[in-house]
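One chain of protein is taken out of this complex; the other chains stay put.
Here is chain A:
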Amino acid sequence: MSIHIEGVNKRFGDFVAVDNVNLDIKTGELTALLGPSGSGKTTLLRIIAGLEHPDSGVIRFNSEDITGQHVSERGVGFVFQHYALFKHMTVFENVAYGLTVKPKKLRPSKAEIAKKVNKLLELVQLDWTADRYPSQLSGGQRQRIALARALAVEPKVLLLDEPFGALDAKVRAELRRWLRRLHDEIHVTSVFVTHDQEEALEVADRIVVMNKGRIEQDGTPEQVYDNPANPFVYEFLGNVNLFHARVKASGETKFTSASDDTAQQADEQDGLAYVRAHEIEVLTSAEPDALPVTLDLITMVGPTARLEVLNQQDGKLVHIELPKEQFKALNLKSGDAAWIKPKYSQVFLGEGI
(Lines give C-alpha, C1' and ligand atoms only; values in the text may rest on other atoms or scores of the structure.)
Protein backbone atom coordinates (compact mmCIF):
# COMPACT_ATOMS: atom_id res chain seq x y z
CA MET A 1 0.00 0.00 0.00
CA SER A 2 1.53 3.31 -1.03
CA ILE A 3 0.78 6.54 0.83
CA HIS A 4 0.32 9.87 -0.91
CA ILE A 5 0.22 13.14 1.00
CA GLU A 6 -0.95 16.06 -1.10
CA GLY A 7 -0.85 19.66 0.10
CA VAL A 8 -1.54 18.85 3.74
CA ASN A 9 -1.82 21.71 6.26
CA LYS A 10 -2.50 21.62 9.98
CA ARG A 11 -2.55 24.42 12.54
CA PHE A 12 -3.09 24.35 16.29
CA GLY A 13 -4.23 27.86 17.08
CA ASP A 14 -1.45 30.10 15.82
CA PHE A 15 1.08 27.30 15.61
CA VAL A 16 1.62 25.88 12.14
CA ALA A 17 2.33 22.21 12.72
CA VAL A 18 2.29 20.98 9.13
CA ASP A 19 2.87 23.47 6.33
CA ASN A 20 1.75 22.40 2.87
CA VAL A 21 3.46 19.02 2.83
CA ASN A 22 3.61 16.82 -0.27
CA LEU A 23 5.08 13.35 0.09
CA ASP A 24 4.78 9.97 -1.59
CA ILE A 25 5.71 6.81 0.27
CA LYS A 26 6.22 3.70 -1.80
CA THR A 27 4.79 0.28 -1.06
CA GLY A 28 6.90 -1.79 1.29
CA GLU A 29 9.26 1.04 2.18
CA LEU A 30 10.42 1.82 5.70
CA THR A 31 10.46 5.61 5.90
CA ALA A 32 11.72 7.76 8.76
CA LEU A 33 10.25 11.19 9.48
CA LEU A 34 13.20 12.90 11.11
CA GLY A 35 13.20 16.31 12.75
CA PRO A 36 13.55 18.26 15.98
CA SER A 37 10.59 18.53 18.36
CA GLY A 38 7.93 20.83 17.00
CA SER A 39 8.85 20.06 13.41
CA GLY A 40 5.43 18.57 12.73
CA LYS A 41 6.57 15.01 12.17
CA THR A 42 4.28 13.44 14.76
CA THR A 43 1.34 15.54 13.60
CA LEU A 44 1.93 14.35 10.03
CA LEU A 45 2.03 10.75 11.22
CA ARG A 46 -1.20 11.21 13.17
CA ILE A 47 -2.82 12.75 10.10
CA ILE A 48 -1.86 9.68 8.06
CA ALA A 49 -3.37 7.48 10.78
CA GLY A 50 -6.55 9.55 11.00
CA LEU A 51 -5.99 10.51 14.64
CA GLU A 52 -5.74 14.12 13.52
CA HIS A 53 -7.69 15.77 10.73
CA PRO A 54 -5.80 18.04 8.29
CA ASP A 55 -7.12 21.60 7.81
CA SER A 56 -6.63 21.12 4.08
CA GLY A 57 -5.05 18.60 1.76
CA VAL A 58 -5.62 15.02 0.77
CA ILE A 59 -4.28 11.68 2.03
CA ARG A 60 -4.45 8.72 -0.33
CA PHE A 61 -3.72 5.06 0.27
CA ASN A 62 -2.84 3.76 -3.22
CA SER A 63 -5.18 5.90 -5.29
CA GLU A 64 -8.06 5.94 -2.81
CA ASP A 65 -8.79 9.24 -1.06
CA ILE A 66 -9.12 8.37 2.65
CA THR A 67 -8.96 11.89 4.09
CA GLY A 68 -12.52 11.67 5.43
CA GLN A 69 -12.32 8.09 6.59
CA HIS A 70 -12.52 7.28 10.33
CA VAL A 71 -9.40 5.93 12.06
CA SER A 72 -11.04 2.61 12.80
CA GLU A 73 -11.69 2.01 9.09
CA ARG A 74 -8.28 2.92 7.73
CA GLY A 75 -6.56 -0.35 8.56
CA VAL A 76 -3.43 1.25 9.97
CA GLY A 77 -1.29 -0.18 12.71
CA PHE A 78 -0.15 2.52 15.14
CA VAL A 79 2.60 2.14 17.71
CA PHE A 80 2.80 4.81 20.41
CA GLN A 81 5.88 6.16 22.15
CA HIS A 82 4.51 5.15 25.55
CA TYR A 83 3.17 1.82 24.28
CA ALA A 84 -0.50 2.55 25.14
CA LEU A 85 -1.08 -1.09 26.06
CA PHE A 86 -4.41 -1.82 27.73
CA LYS A 87 -3.39 -2.00 31.38
CA HIS A 88 -6.31 -4.13 32.54
CA MET A 89 -5.80 -6.81 29.88
CA THR A 90 -3.23 -9.58 29.73
CA VAL A 91 -0.64 -9.60 26.96
CA PHE A 92 -2.71 -12.19 25.11
CA GLU A 93 -5.88 -10.09 25.37
CA ASN A 94 -3.98 -7.02 24.23
CA VAL A 95 -2.71 -8.69 21.07
CA ALA A 96 -6.08 -10.34 20.42
CA TYR A 97 -7.98 -7.05 20.89
CA GLY A 98 -8.07 -5.97 17.24
CA LEU A 99 -9.50 -9.35 16.27
CA THR A 100 -12.03 -9.66 19.11
CA VAL A 101 -13.58 -6.25 18.44
CA LYS A 102 -14.29 -7.09 14.82
CA PRO A 103 -17.98 -7.28 13.91
CA LYS A 104 -19.35 -10.81 14.37
CA LYS A 105 -19.43 -11.58 10.65
CA LEU A 106 -15.74 -10.84 10.14
CA ARG A 107 -14.48 -12.12 13.48
CA PRO A 108 -12.30 -15.24 13.37
CA SER A 109 -13.18 -18.11 15.71
CA LYS A 110 -11.63 -18.23 19.18
CA ALA A 111 -9.25 -20.98 18.12
CA GLU A 112 -8.11 -19.00 15.10
CA ILE A 113 -7.56 -15.90 17.22
CA ALA A 114 -5.52 -17.88 19.73
CA LYS A 115 -3.42 -19.39 16.95
CA LYS A 116 -2.74 -16.04 15.39
CA VAL A 117 -1.91 -14.33 18.70
CA ASN A 118 0.51 -17.08 19.63
CA LYS A 119 2.18 -16.82 16.25
CA LEU A 120 2.60 -13.07 16.67
CA LEU A 121 3.95 -13.46 20.19
CA GLU A 122 6.51 -15.89 18.80
CA LEU A 123 7.38 -13.38 16.11
CA VAL A 124 8.18 -10.77 18.75
CA GLN A 125 9.86 -13.47 20.87
CA LEU A 126 7.56 -13.00 23.85
CA ASP A 127 5.27 -16.03 23.71
CA TRP A 128 6.02 -16.77 27.36
CA THR A 129 4.39 -13.52 28.52
CA ALA A 130 0.86 -14.31 27.24
CA ASP A 131 -0.75 -14.45 30.70
CA ARG A 132 1.04 -11.48 32.18
CA TYR A 133 -0.12 -7.93 32.54
CA PRO A 134 1.73 -5.08 30.80
CA SER A 135 2.88 -3.69 34.15
CA GLN A 136 4.97 -6.83 34.64
CA LEU A 137 6.99 -6.29 31.47
CA SER A 138 10.01 -4.10 30.77
CA GLY A 139 9.76 -1.13 28.41
CA GLY A 140 11.35 -2.97 25.50
CA GLN A 141 9.04 -5.95 25.99
CA ARG A 142 5.99 -3.69 26.15
CA GLN A 143 6.89 -2.02 22.90
CA ARG A 144 7.29 -5.39 21.19
CA ILE A 145 3.84 -6.39 22.47
CA ALA A 146 2.45 -3.10 21.17
CA LEU A 147 3.93 -3.93 17.79
CA ALA A 148 2.47 -7.45 17.84
CA ARG A 149 -0.91 -5.94 18.73
CA ALA A 150 -0.71 -3.53 15.80
CA LEU A 151 0.29 -6.34 13.41
CA ALA A 152 -2.55 -8.62 14.53
CA VAL A 153 -5.09 -6.81 12.36
CA GLU A 154 -2.80 -7.14 9.32
CA PRO A 155 -2.53 -3.40 8.75
CA LYS A 156 -2.01 -2.02 5.29
CA VAL A 157 0.30 0.58 6.77
CA LEU A 158 2.35 0.51 9.97
CA LEU A 159 2.92 3.84 11.72
CA LEU A 160 5.31 4.21 14.64
CA ASP A 161 5.51 7.37 16.75
CA GLU A 162 8.98 7.60 18.37
CA PRO A 163 8.70 3.88 19.08
CA PHE A 164 11.99 3.65 20.98
CA GLY A 165 11.98 7.11 22.50
CA ALA A 166 11.16 5.97 26.02
CA LEU A 167 13.73 3.20 26.17
CA ASP A 168 17.30 3.21 27.43
CA ALA A 169 20.17 3.35 24.97
CA LYS A 170 21.07 -0.34 24.86
CA VAL A 171 17.52 -1.65 24.47
CA ARG A 172 16.88 1.04 21.90
CA ALA A 173 19.81 -0.07 19.74
CA GLU A 174 18.73 -3.69 20.02
CA LEU A 175 15.13 -2.95 19.14
CA ARG A 176 15.88 -0.86 16.11
CA ARG A 177 18.00 -3.61 14.60
CA TRP A 178 15.18 -5.99 15.40
CA LEU A 179 12.64 -3.69 13.75
CA ARG A 180 14.81 -3.52 10.63
CA ARG A 181 14.94 -7.33 10.39
CA LEU A 182 11.23 -7.61 11.10
CA HIS A 183 10.47 -5.19 8.31
CA ASP A 184 12.64 -7.20 5.91
CA GLU A 185 10.50 -10.20 6.83
CA ILE A 186 6.99 -8.76 6.60
CA HIS A 187 7.45 -5.86 4.17
CA VAL A 188 4.53 -3.76 5.28
CA THR A 189 4.70 -0.10 4.27
CA SER A 190 5.99 1.60 7.42
CA VAL A 191 6.55 5.14 8.57
CA PHE A 192 8.28 5.94 11.82
CA VAL A 193 8.87 9.23 13.54
CA THR A 194 12.14 9.96 15.32
CA HIS A 195 14.28 12.85 16.44
CA ASP A 196 17.33 10.61 16.64
CA GLN A 197 19.33 10.91 13.43
CA GLU A 198 21.34 7.81 14.18
CA GLU A 199 18.16 5.78 14.49
CA ALA A 200 16.86 7.09 11.17
CA LEU A 201 20.17 6.45 9.41
CA GLU A 202 20.38 2.93 10.74
CA VAL A 203 16.83 1.70 10.27
CA ALA A 204 15.19 3.52 7.38
CA ASP A 205 15.15 2.88 3.64
CA ARG A 206 14.36 6.50 3.21
CA ILE A 207 14.63 9.60 5.37
CA VAL A 208 12.35 12.61 5.25
CA VAL A 209 13.92 15.49 7.20
CA MET A 210 11.34 17.90 8.58
CA ASN A 211 11.66 21.35 10.13
CA LYS A 212 8.98 23.85 11.11
CA GLY A 213 6.25 21.86 9.44
CA ARG A 214 8.04 21.60 6.11
CA ILE A 215 10.07 18.92 4.41
CA GLU A 216 13.73 19.97 4.14
CA GLN A 217 15.02 16.92 2.34
CA ASP A 218 13.81 13.54 1.25
CA GLY A 219 16.16 10.75 0.18
CA THR A 220 18.04 7.58 1.10
CA PRO A 221 20.08 7.72 4.33
CA GLU A 222 23.25 7.97 2.26
CA GLN A 223 21.96 10.83 0.11
CA VAL A 224 20.75 12.75 3.13
CA TYR A 225 23.97 12.27 5.06
CA ASP A 226 26.48 12.76 2.24
CA ASN A 227 24.64 15.45 0.32
CA PRO A 228 22.58 17.51 2.72
CA ALA A 229 20.31 19.81 0.76
CA ASN A 230 20.79 22.78 3.05
CA PRO A 231 22.49 23.95 6.25
CA PHE A 232 19.58 22.78 8.42
CA VAL A 233 19.90 19.17 7.28
CA TYR A 234 23.65 19.37 7.66
CA GLU A 235 23.44 20.60 11.21
CA PHE A 236 20.71 18.18 12.17
CA LEU A 237 22.58 15.12 10.95
CA GLY A 238 25.62 15.10 13.18
CA ASN A 239 28.05 17.47 14.79
CA VAL A 240 29.19 20.14 12.34
CA ASN A 241 31.54 23.09 12.27
CA LEU A 242 31.03 26.26 10.31
CA PHE A 243 33.85 28.01 8.53
CA HIS A 244 33.90 31.10 6.43
CA ALA A 245 35.13 30.15 3.02
CA ARG A 246 35.96 31.59 -0.32
CA VAL A 247 35.19 29.59 -3.36
CA LYS A 248 36.96 30.23 -6.61
CA ALA A 249 35.27 29.82 -9.95
CA SER A 250 37.41 26.75 -10.47
CA GLY A 251 35.70 25.15 -7.48
CA GLU A 252 38.72 25.43 -5.21
CA THR A 253 37.75 26.29 -1.63
CA LYS A 254 39.82 28.23 0.86
CA PHE A 255 38.91 28.59 4.52
CA THR A 256 39.15 32.05 5.95
CA SER A 257 38.01 33.63 9.16
CA ALA A 258 35.31 36.18 9.80
CA SER A 259 37.91 38.84 10.55
CA ASP A 260 39.71 38.14 7.32
CA ASP A 261 39.65 41.45 5.49
CA THR A 262 41.97 40.65 2.62
CA ALA A 263 40.34 41.88 -0.54
CA GLN A 264 38.01 39.47 -2.24
CA GLN A 265 39.25 38.45 -5.67
CA ALA A 266 37.03 38.94 -8.69
CA ASP A 267 36.59 35.23 -9.27
CA GLU A 268 35.88 34.43 -5.60
CA GLN A 269 32.61 34.10 -3.75
CA ASP A 270 32.01 34.16 -0.01
CA GLY A 271 30.22 31.22 1.52
CA LEU A 272 29.85 29.07 4.60
CA ALA A 273 31.59 25.73 4.70
CA TYR A 274 30.08 22.90 6.76
CA VAL A 275 32.52 20.32 8.04
CA ARG A 276 31.59 17.35 10.22
CA ALA A 277 33.61 16.83 13.38
CA HIS A 278 35.19 13.60 12.17
CA GLU A 279 36.08 15.03 8.77
CA ILE A 280 38.87 17.23 10.06
CA GLU A 281 42.51 16.26 9.99
CA VAL A 282 44.74 17.34 12.89
CA LEU A 283 48.38 18.17 12.06
CA THR A 284 51.28 18.94 14.32
CA SER A 285 53.04 21.21 11.81
CA ALA A 286 51.94 23.93 9.44
CA GLU A 287 50.87 23.05 5.94
CA PRO A 288 49.48 25.19 3.13
CA ASP A 289 45.75 25.91 3.64
CA ALA A 290 45.77 24.49 7.17
CA LEU A 291 44.29 26.69 9.93
CA PRO A 292 46.34 27.30 13.07
CA VAL A 293 44.47 26.40 16.25
CA THR A 294 45.00 25.97 19.98
CA LEU A 295 43.82 22.82 21.77
CA ASP A 296 41.39 23.69 24.52
CA LEU A 297 39.51 20.69 25.84
CA ILE A 298 40.19 16.99 25.31
CA THR A 299 37.58 14.36 26.23
CA MET A 300 37.86 10.65 25.73
CA VAL A 301 34.51 9.04 24.94
CA GLY A 302 35.13 5.33 24.63
CA PRO A 303 37.15 4.75 21.47
CA THR A 304 36.87 8.37 20.33
CA ALA A 305 38.80 11.47 21.27
CA ARG A 306 36.68 14.63 21.22
CA LEU A 307 38.61 17.84 20.92
CA GLU A 308 37.53 21.41 21.27
CA VAL A 309 40.05 23.69 19.59
CA LEU A 310 40.13 27.45 19.13
CA ASN A 311 40.72 28.97 15.74
CA GLN A 312 43.73 31.25 16.29
CA GLN A 313 42.51 33.77 13.73
CA ASP A 314 39.05 34.50 15.11
CA GLY A 315 38.92 32.56 18.39
CA LYS A 316 35.97 30.45 17.22
CA LEU A 317 35.39 27.00 18.66
CA VAL A 318 35.85 23.98 16.38
CA HIS A 319 34.72 20.45 17.34
CA ILE A 320 36.85 17.58 16.18
CA GLU A 321 36.43 13.82 16.60
CA LEU A 322 39.08 11.29 15.82
CA PRO A 323 39.99 7.76 16.88
CA LYS A 324 41.69 7.66 20.25
CA GLU A 325 44.76 5.81 18.93
CA GLN A 326 45.26 8.35 16.21
CA PHE A 327 45.05 11.19 18.71
CA LYS A 328 47.53 9.49 21.05
CA ALA A 329 50.00 9.17 18.15
CA LEU A 330 49.88 12.95 17.71
CA ASN A 331 51.12 13.37 21.27
CA LEU A 332 49.21 16.61 21.86
CA LYS A 333 47.91 18.03 25.13
CA SER A 334 45.67 20.87 26.19
CA GLY A 335 47.13 24.30 25.35
CA ASP A 336 49.29 23.01 22.49
CA ALA A 337 49.21 24.60 19.08
CA ALA A 338 48.14 22.51 16.09
CA TRP A 339 46.88 22.88 12.53
CA ILE A 340 43.64 21.60 11.15
CA LYS A 341 42.59 20.78 7.63
CA PRO A 342 39.13 19.71 6.54
CA LYS A 343 39.12 16.47 4.61
CA TYR A 344 35.69 17.02 3.20
CA SER A 345 33.27 19.90 3.33
CA GLN A 346 30.18 21.29 1.78
CA VAL A 347 29.95 24.96 0.98
CA PHE A 348 26.66 26.81 0.84
CA LEU A 349 27.25 30.03 -1.03
CA GLY A 350 25.99 33.23 0.49
CA GLU A 351 24.22 31.43 3.34
CA GLY A 352 23.82 33.55 6.43
CA ILE A 353 26.76 35.86 5.70
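Keep in mind that, in the parts below, contacts are C-beta pairs under 8 Å (C-beta built on N, C-alpha and C of every residue); 3 or more make two chains touch, one makes a residue touch a chain; residues count from 1.
The working rule: contacts and distances are computed from a predicted model.
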| item | value |
| --- | --- |
| Hidden chain of the complex, named as in its UniProt record, picked from "Pyruvate dehydrogenase E1 component subunit alpha", "Molybdopterin synthase sulfur carrier subunit", "Sulfate ABC transporter permease subunit CysW" or "RNA polymerase sigma factor" | "Sulfate ABC transporter permease subunit CysW" |
| Options A:Thr27, A:Ser56 or A:Gln136, residue touching the unrepresented chain | A:Gln136 |
| Option from A:Val101, A:Ile186, A:Ala286 or A:Ala329 whose C-beta touches the chain left out | A:Val101 |
| Residue of A:Gly35, A:Pro54 or A:Gly77 in touch with the missing chain, whole complex considered | A:Gly77 |
| Positions on chain A where the hidden chain makes contact | 49-51, 70-78, 80, 82, 84-88, 90, 97-98, 101-102, 131-133, 136, 146, 149-150, 152-153 |
